[in-house]
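I am attaching a structure below and will ask some questions about it afterwards.
In this view, the complex is presented without one of its protein chains, the others remaining in place.
For subunit A:
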Amino acid sequence: MWKRIGAMVQKEFIQLRRDRRTLAIMIILPVLWLVAFGYAVNFDIDTIDVVVADEADHADSQDVIRQIEENEDFHLKGKATPGEGRSELTRGEADVLVIIPEGYNGFSREEDEKLKVQVDGSRLFSAQSALRKVNEFLLDVQKENMTQLQDEIREELEQSDVPTPDLSGSPAFAKLQRVLPPQELRQFQETLKDQVENNAREQMDARLEKMEELFPDPDRMKPEVDVLFNPDIKSVNYMIPGLVGLVLIFVTTLMTALGIVREKERGTLEQLVVSPLRSFELMLGKLFPYFLIAVVDFLLVFSVGIFLFDVPFRGEVLPFLLVSLLFLTGSLGMGLLVSMVSQNQQQAMQLAVLTLVPQFILSGFVFPLEAMPWGIRWVSCLMPLTYFLPVSRDVFLKGTHPFDYTTEVAVLAVYAVLFLGVAALRFRRSLG
């Protein structure tokens, strides 16, 4: 039995070596995806192009422009009228238009005196980044205005002189002049002056303190935010653990389906069926090479993710491998099922793509499941990748143990048994 399976496996590898198109799909595709998702696909926009329409043109407005210039997230493209700025947004030459109205000052309360910001929403990811960065920037502008105001008040209070009380005209002072020797009187006068000044200073400090309490300090108002597991919110840390699953399901489903249908289409399957090879030996012999290649692809994406893209892997390798194998088994079964219902490679390719593309879109690989309406989300619940992704991402980034995900692992196990079981039965039946 093992000799026959060995012959099949060896034959598959000879064919794979010669079939450059298939080989390219299996090796180049994961590498291509790695490059795409590791380097090219980045939802964080580094620099936002800003156009300013300065209708005020005074010190306060120039302060805002200076702050835009100094902000490293923004690239000031130049000044324009609001109309010109809008045109630049329309043409896609700028991401954000900041309009500083004529009556603007740091504390404008009137609607038509406030800063106005327009963002190009047609570019989804730029708009989201721009909104986040503009909000941060406006907070900074507010903070600087506030600090400036505080400093001005403090300076004014500090510079104000405390008047020394002049007692020379009062009858009590005349009495004291008569009683006290001149030296003691001078001392008394100075002590009194010091005390008055001290009292005034204390009152001023108390007021300053009160003022500081009353003025909201934007820094103190801001909650302390710690981003856990992916502190820099790097897209690559999110994408690579998902890519591990995508590569597994893509390579195994597509390759298995094509590999078996090719035999059917070329008539070689008939030769195999007439030979002493049993149906499960034939199935094992066909699946094992794709299983091996999928494992190689998995390790490739896994290692490149960790060593080249610095994606942290905080979980345990072995349990993660086990869950991945479970997922892989289901994917092989899916490929086998596709091959059973396809008559030629074109059909198999179409059907495989039909099962894979929804997984790409609806599994949460790119778009969050939580954002999907239930009308669509139930479709996601049917897809194996939907259950593998959270496990993979959390094992990578949070260091969670994969077996803590009981539901996900159980569903993957059911899929593995169901797909491979049904496919094996159909395979056996179709071979007579």
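In the analysis below, a contact is a pair of C-beta atoms (placed from the backbone, for glycine too) under 8 Å apart; a residue touches a chain by one contact, two chains touch by 3 or more; residues count from 1.
The rule is simple: contacts and distances are computed from a predicted model.
Novice: Going by UniProt, what is the name of the one chain that was not included in the view, given "Cell division protein FtsW (Lipid II flippase)", "ABC-2 type transport system ATP-binding protein", "Peptidoglycan glycosyltransferase" or "MFS transporter"?
Specialist: Its UniProt record gives the name "ABC-2 type transport system ATP-binding protein".
Novice: Which residue from A:Val273, A:Val295 or A:Leu325 sits in contact with the chain not drawn here?
Specialist: The single option touching the absent chain is A:Val273.
Novice: By the contact definition given up top, give the residues of subunit A that touch the hidden chain.
Specialist: 3-4, 6-8, 10-11, 14-15, 18-19, 266-268, 270-277, 432
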